[in-house]
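First the structure, which I've put down as structure tokens, then a few questions once you've had a look.
Every protein chain except one is present and positioned as in the full complex.
In order of appearance the chains are A and B, and numbering begins at 1 in each one.
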Amino acid sequence: MSKMKLNLGPQHPSTHGVLRLILDVDGEKILGCEPVIGYLHRGMEKMAEGMTYLQYLPTVDRVDYLSGFFNSFAFVSAVEKLLKIEVPERASIIRVLLMELNRIASHLLWLGTYLLDLGAVSPFFYTFRERELILNYFEKITGQRMMYNYFVFGGVRHDIEYLDEIPPIVKTIIEKLEDYEKLLTDNPIFLSRTKNTGVLTRGEALAYSITGPNLRASNSHLDFRTQSDLYKKFEFKIAKADEGDCYARYKVRLDEIRESAKIIYQAIDILQLRFGEINTGLKPLNLNIEAGEAFSDVETPRGLTTCCIKSDGSDKPYRVKWRTGSFYAVQLLPKLLIGNTLSDVMAIYGSLDVMLPEVDR
Amino acid sequence: MNLIVTTIDYILNWSRANSLWPFTFATSCCGIELMQTTASNNDIARFGSEVFRNSPRQADLLICAGTINHKMAPVLLKLYQQMAEPKYVIAMGACACGGGMFCNNTYAVVNGIDKIIPVDIYLPMCPPRPEALLDAIRKLQKKIKTESITTRKEFVNSHRSNLSEKAEILVKAPDLKIVKTDGCYLDYALEFECSDTQPATGYITDYESELLNNLANLKASGFNILTSIIATDWKDCIELNYRLYSTFQSRFFEHKIYVKNEAESVVSIYPSAHFDECEIYDMFGITFKGNPNLKRLLNPKSWIGHPLKKDYELKDERLVWNE
Partner (left out) sequence: MNYLYCAFIELLAKYHFPEGLALIIFPLLPFCILAAGLLIMVLFLVLAERKILGFVTQRKGPNRVGYWGLMQTVADAFKLLCKENITPSAADKFLFTLAPLIAFIPVMLVWGILPYNAEFDLMSTPANLIFYLFLAFMPVLGIFLGGWASNSKYSIIGSVRAIAQAISYELPIAFSLLGIVVLSSSLNLTQITLAQSSVLGPARWFIIPAFIGFIVVFVSVVAELNRCPFDLPEAESELVAGYSTEYSGMRFALFYITEYSMMFANAAFIVVLFLGGYLSPFGNYLSNIFFGDSMTANILVYFEQTFWFLLKTFIILFLFILIRATYPRLQSDKLLKLSWTILLPLSIVNLFVCMLIKAIGGAL
């Protein structure tokens, strides 16, 4: 086989959506790579300009549908900054609880689909089985499985219930996590495919604005949770690895699930003891938002998500900008892929946990 | 004669209905529920549909799970044409049925895939639950069982009559160039702001020179991540907000400049700026001098106008694409 251009996507089983990679290949070796995005571009930033804040609120879950609570939180807290209102304590702990559960669900889905990309069928079913437990719980609380629309300006929509159902769910997941590790961590094929593949150094990661688990797998402590007031009440370690390869990213995500579980237990303890307001009772139909701008930075399962809202004082946002983690991870692809073989494309691309809706918005 | 026809119909329809091999075509949210449908709790395999084929040639059922935008539409049409007869389509999710949440106020989304390909079953929800998808498959099976080989040709023709017409619109889409306005000039209104309340003193030494120097200095002083470039159209000028983050000081820093339609590229300092600059070029029409590969990032190449500009008009049907 001589050199040729291989068009991977936009419809391809392992691009998790509609990414298109134009690869220059020589046999199996990759000489060049150009990511083409925008196949899921829905114009969500333009949409915001034609909708009121309240109308826009349900759509923000779709920015990244695997971590709906995080996007919701980013938008809501940016609006809260513009409104200059304080969120009641109970509401913010409920938010943390649900976001961490969502993080577990998101990482579980990543694990399953990543192994599907590597060619293993079963882990996909196992992780989806566990993810379903969390989704069922979310459905009980919010009425929806993926698009929750549960956070409102100034708190949450209604008080949380069925708190005692969470510990068994989390316990099951942590137990099953050990099973996955038995299946994978000592599996020679899995190791040979992930170790020393797609090595990303800390310097490169920072230069390419990579955040989240991908950065923490490259020997960095950067976790935006530690800087938010929300997480100050909780004790947790920052999951971290040094190697920067696919295996390190896998380890970091698995450790993050365990750390999230710790936060969840703490949050439940607080919620069961202390009661209080769950929102400020704000009437969202006529918000008095002054002109100005607000940022809210959230550590999502895929890195830093920033929601930037600029207001001109009217009832509609003047400009909404979503900064998402995956957008920059896609940009990194040529750097990681060139020089590897075709089979490594999936191993590397999958390990970055790119969500296309978040990239294209 | 009738007896033979009905027997053949019965066997054919039975085999077709019970062996719907879906095509892995998932664009967005509904795709996750599609995956959930295959997973243990819902198990699409019971109906014999777990054989997901990745090649359109071998698939019978196109479950269009998720939003289709104008950039994806030609791809969808092509994939549909590549499928072998008999083929069926389920439009899964509100977006695929009629644009859903994205039918208003946006320029990018095709309001329903039936504008591109024929649809057998509509399944509107946002997103549909796995049970709902299973129900849709059952309904499709019932529908298949009413088919007959004698009317098959008519059925196909009536079902897909305007397909070629649509295909022609897609193929003939005008390849319009982006209109460039001249009189570009750099207009830096330098302004240093700091997020939160921390003062920025002590780190910036050089205020008077241009953007590149500033950013280089900021990078040297520890602001090692360019988290994003946020562009805003203030009608008379466009604000570019370079939002930096320092892992050493754990804080953000905002560097704003105001430009008309040209700016300098910062790719040499922060490689991550490349996509940001392409996006701003796409959405606001700002050319970045020094960017090695400036192109439209999110919209198709032949897209007219720059959507995030305030004077951009939202039109309902913008079938302009050419990839």
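Observations on the model:
The definition used in the following text is that a contact is a pair of C-beta atoms (placed from the backbone, for glycine too) under 8 Å apart; a residue touches a chain by one contact, two chains touch by 3 or more.
Owing to the predicted nature of the structure, the values given are computational and were not obtained by experimental measurement.
Set against the missing chain, the residues A:Leu116, A:Val156 or A:Ala241 yield one that touches it, A:Leu116. Across the entire complex, the residue among A:Trp110, A:Phe153, A:Phe190 or A:Phe327 in touch with the chain not shown is A:Phe190. Seen across the whole complex, the unshown chain contacts subunit B at 11-12, 14-16, 18-19, 21, 40, 43, 45-48, 50-51, 53-55, 57-58, 60, 82, 84-86. Residues 1, 4, 6-7, 12-14, 27-28, 115-122, 124-126, 129, 183, 187, 189-190, 192-193, 341-347 of subunit A touch the missing chain (whole complex, contact as defined above).
The criterion applied here is as follows: only the chains that are shown with their structure count from here on.
The geometric centre of subunit A is 18 Å away from that of subunit B, both derived from CA atoms. The touching residues of subunit A, when paired with subunit B in their complex, are 10-13, 17-18, 37-47, 49-51, 58-59, 62, 65-66, 109, 113, 124-126, 128-129, 131-132, 135, 145-147, 206-209, 211, 220-222, 227, 295, 297, 304, 306, 308, 310, 318-319, 321, 323, 327-328, 330-331, 356-357, 360-361.
Those residues of subunit B lying in contact with subunit A across their complex are 24-29, 31-33, 35-36, 39-41, 52, 54, 66-67, 69, 71-72, 75, 79, 101-102, 104-109, 126-127, 129, 195, 224-228, 230-233, 241, 243, 247, 250, 252, 270-272, 274-275, 283, 296-300, 307-308, 312, 314.
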